[in-house]
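Omission of a single protein chain aside, the complex is shown with its protein chains in their original locations.
What follows is chain A.
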Amino acid sequence: MSGVPLLQARELVRRYTMRRGLMGRPVEVRAVDGVTLALERGRTLGLVGESGCGKSTTGRLVLGLEVPDGGNVTFREGPMPPRQTAEWRRLRARMAMVYQDPLGALDRRLPIGTQIAEPLDIHGIGSRADRPERVAQLLRDVGLRPDHAQRYPHELSGGQRQRAVLARALATGPELLVCDEPISALDVSIQAQVMNLLAEVQERSGIALLFISHDLRAVRQMSHRVAVMYLGRIVEEGDPDAVLHSPAHPYSQALVSAIPQPGRGGRRIILQGDPPNPAARPSGCAFHPRCALAAALCSRAAPVLKPLPDGRLAACHVAHGTVSPRDGMPQQRAA
């Protein structure tokens, strides 16, 4: 890969304050807690994890839609300019986003064509006379017909809407596309189409993708690299085949075992304990209350994300061999 990555995020932290009840004391919630990631041109980074683990917040942070409380984002070797400045707005043409709910992301009162032309209007790209031709080309690129330009969002199917959102995102020729659960609201048959379309677009334009999803199969199919998030931290990162075939972190193991596979009955890891609550982060390794392998050290010291012998990164005392898995009641159970 050519030298410096397109996108670099270092030690991103995003906190929210939350108040429980009328007189409750404000509680600090760390949605993202020290996430570091890098993305090269033409590559795809898959970000997986259960809901509430900070995937989407990470996506919004790297786009500069939210201001990190700690850490920084570098895009094309420049720091992210402050929000809502002219420079920040100009940068929007270089980075785009695809949303989970395409109907919500489109303005239901404007025809698709007008909305696809909107980024061109905003950034003053091309002349007004070229717009219809450019919109028609964008529509063809995402597998819609030019006459769809006159349709309103509610007149399209879910897959067509997501294609329209993608066409709008690609209108300015961005270098980075953040896909926040782009397929989870779609039909299974449409999911494959949209994923193929994204891969096709990437091959054609060399765009870098940050693919956020909780669907491990989709992530494996799309990504060049996968990062698994748990409670606002990356717990394992590496080659998708390595991470998703032989996960090193116990949380990744549980995630991978939840992929339904025919003929592999009875090896599913059911996680014990409560789902993670970012307002009450456990001490040490955040995963230790639910971990089958947790040793005494795990509840005291938080493991660092560092390379394993095979090159991938993991944050786990057991995987690194610092401690041996505790003996006792195995929490691995047949489904």
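Here, a residue touches a chain if its C-beta (ideal position, glycine included) is under 8 Å from a C-beta of that chain, and two chains touch if they have at least 3 such contacts; residues count from 1.
Here, contacts and distances are computed from a predicted model.
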One chain of this complex is missing from the view, so tell me which of "Aspartyl/glutamyl-tRNA(Asn/Gln) amidotransferase subunit B", "Asp23/Gls24 family envelope stress response protein", "ABC transporter permease" or "Aminopeptidase P family protein" is its UniProt name. "ABC transporter permease"
Which of these touches the unseen chain: A:V32, A:L47 or A:L63? A:L63
Tell me which residue among A:P26, A:P82 or A:G104 touches the hidden chain in the full complex. A:G104
If the hidden chain were put back, which of A:V35, A:A96, A:V194 or A:V228 would touch it? A:A96
Need a quick check: the contact residues on chain A for the chain that isn't drawn. 63, 65, 84, 89-93, 96-97, 99, 101, 104-110, 118-119, 122-123, 145, 147, 149-152, 154-155, 165, 168
